[in-house]
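Shown here: the complex without one of its protein chains, the others still in place.
Now for chain A:
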Amino acid sequence: MGASQTRAEHQYQDLADKTGFSFEQIKNLFQRFQQLSGNEETISRANLDSIPALANNPIRKQIIGAFFDKRNQHQDEVGSCDQIGFEQFLMVMSHFRPPNLRTTDEEKEAMRKEKLRFLFNMHDSDNDGTITLAEYRKVVEELLSKSGEIGQETAKAIADAAMLEVASINVPNMGPEEFYEGITFEHFEEILKGLEMESRMHIRFLDVDTSTMRCGKSQS
């Protein structure tokens, strides 16, 4: 451990710059990563699939899918990979960082966009820039997949109603011949305006010494 300390520090600095996590957070996540991968360099779907706590999650498939989705890696690549390294793992995690007090409005806006893009990508499985009705139905079906038969039947109706709502909010006057292709990212933003994603889509990353704590200390 001691010999690799400096190398790790160096590597962490890199990652911290890229993802915005603190050293402690990265360290914690790295430990978890190793635990999940069985001390391998990369992690595979099967590794994530075997997390027992995840077994009850109705959208498990999509969550795991998001980790292997290249679109979530801040690169312009498309498609999915089978294995991801720690850096990619962190990249996906970085979508769930909370904003802090010093985040400016522009940064918050960017953060919101980024988080929404992540969600959008989860829904838009074929990456054509729109969530089609079929895709949306699938999302709702997954969401209700734990509630058995009634869930599946209703899922379709709910997705239809939701789609209809999106269409009527965004394109209020539509002729009968026109066809609403699907939800584009702009429309997606529009319908989720009220949810305040930037402050809601976050988890508390475990760390002993968070950045906010440090900021408090430096002030006092």
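Descriptive notes on the structure:
Following the convention adopted for this analysis, a contact is a pair of C-beta atoms (placed from the backbone, for glycine too) under 8 Å apart; a residue touches a chain by one contact, two chains touch by 3 or more; residues count from 1.
The definition used in the following text is that contacts and distances are computed from a predicted model.
Here one chain is missing from view; checked against "Sodium/hydrogen exchanger", "Afadin-and alpha-actinin-binding protein", "Proteasome subunit beta" or "Transducin/WD40 repeat-like superfamily protein", UniProt names that protein "Sodium/hydrogen exchanger".
Of the candidate positions A:A16, A:I59 or A:C81, contact with the unshown chain belongs to A:I59. Taking the whole complex into account, chain A touches the unshown chain at residues 28-29, 32, 35-36, 48, 51, 53-54, 56-60, 63, 67, 93, 96, 98-101, 119, 122, 132-134, 139-140, 143-144, 146-148, 150-151, 153-154, 157-158, 160-169, 171-180, 191-192, 194-195, 199-206, 212-213, 216.
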